[in-house]
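Structure record follows, encoded as structure tokens.
With one protein chain removed, the remaining protein chains of the complex are shown where they sit.
As written, the chain order gives the labels A and B, with residue 1 at the start of each chain.
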Amino acid sequence: MSAPGHAIDPPRRGPRDALSALLARVYALRWDVLPPLTGVAMMAMIVGALIVAPRELIEGELQRIMYIHVPSANAFYLAFFIVFVASLLLLWTRDMRWDAVARGAATVGVLFTGLTLATGAIWGKPIWGVWWTWDARLTSTLILFLIYSGYLLARSTSDVNDEQTARFSAVYAILGFLDIPIIIMSVRWWRTLHPQPIVFRGLERPAMPMEMFVVLLTGMAAILLLTLWFIVLRTEAERLAQRTESLRAAIDRREAP
Amino acid sequence: MVGDVNAALAVVLKDLRLTWRDRAGWLSAASFAAISVLIYSFAFDLATSDVRPLLPGVLWVTFLFAGVIASGQSFQRESEQGTFDALLLAPVSPSVLYFGKVVSNLIALLVMEVALLLLATILFDTMLITAELVLIVVIGTIGYVSLTTLLSTMGSRLRSRTMLLPVLALPLLVPMLIAAVRATGASLGEPSGSAPWTLLLVVFALWSAAGAALLFPSVVER
Partner (left out) sequence: MESNLDFLFAGFAVFWAGLFVYILLLQGRLRALGREIEQLEERLDETEGRPAGR
């Protein structure tokens, strides 16, 4: 019996509860918020890249590819970071929903890695004269492409609810992500052994006029939103696949005599 | 602490005994490596006068391929015979188990690699058994054996594992390969740029050993 004058305290809602409640509210808005924001931003990016941005002196119109090439690279950085965090969380919490997030983010990462390589090569052909010159950045990107494709390949060898394969894949994804700085460093050192192609120093300009910079930022924001949207969509699909699979298993058990 | 060291030693010895029993498998891996060197000689016409620029690459590609495949196969045989699962029941921490596995694999691989260096010394008339070169080989091997042991432990439970293990392991090992080839070339007098390749090799070895040791418990827990 509580002492007179004391009401029973409601359960303490600390900052962690408030934070996860807030995150849940934000996440619940994803279907309403992401599509229009992404649409507007993407349109702004296209208009900016093709019309607003000034023509570059050395490369001409071709330089406009940079407005989608650089944001594509940012997209896969984000995606693979999400794979890394989701993999850590999967190992820590053993909650298979993080496996769905990791797989969703990995597919989006592989998509944008491929797009970065493709736009890089298309930019490179007229500038360098060949489709591929083992440029340090593109080579590192290629290696990442292989690592995360390998991740998806390994994960797909067993079904969506297999916890063991999910854990192994998470370990591989963590190793891969931690390897990234070492890969970038070693490939860059490797490339400085040989003379670089003459005309350029890389796909970025050291200083650029304000208009170009603004367009680039717009592109980065647009692609980032697109990436988040794709990851959310794909993760939901993976999650549905997991639930369908458990449903199937339950029905199999029920049907068995 | 002392108990841990004793346990680790016991695991290493047990693993070495297993490896010795399994020597037929390792022998075939070594034969594969030797044949690879011959194949490269024919394919790249290494019978020419100056083979030095190509030699580090030939050696390290052979080491890596043979090493990755050998680790995978050896672990597969172990899991088929259930010896690894038996080890897991022992009252030692997974990290100690992992350490034992890595050390015994390392020893087997080093034996294979030194034999290959001898073969290459004879075939290509280039002195390869120098302190510097052997040290580079040791450090490089430590770098890759940590990862391949971890991945082969995981890979044995995945389907289509034989082809998958090299596909998964090799991209992670690219920095080690780049550094090892350049460092080996430098020790043979080839121009290798000014980057500290041996240092990178050491860093990679430390990184891969630490990373794999930290993640191994997650791989074996049920």
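Basically, a contact is a pair of C-beta atoms (placed from the backbone, for glycine too) under 8 Å apart; a residue touches a chain by one contact, two chains touch by 3 or more.
Predicted model only: the values in this text are computed from it and were never measured.
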item	value
Displayed partners of the chain not shown (whole complex)	A
Touching the absent chain when the full complex is considered, from A:53, A:79, A:100 or A:115	A:115
On chain A, residues whose C-beta touches the chain left out of the figure	50, 58-62, 64-65, 68-69, 72, 107-108, 111, 114-115, 118-119, 122-123, 125-126, 226, 230, 233-234, 237, 240-241, 244, 247-248, 251, 254-255
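Note that only the chains that are shown with their structure count from here on.
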item	value
Gap in Å, rounded to a whole number, between the CA centres of chain B and chain A	32
List of chain B residues in touch with chain A within their complex	147, 150-151, 154, 157-160, 164, 167-168, 171-172, 174-175, 178-179, 182, 191-193, 195, 197, 200, 203-204, 207, 211-212, 215, 218-219
Chain A residues touching chain B - in the complex, by the definition given at the top	91, 143, 146-147, 150, 153-154, 157-158, 164-165, 167-168, 170-172, 174-176, 178-179, 182-183, 185-187, 189-190, 192-193
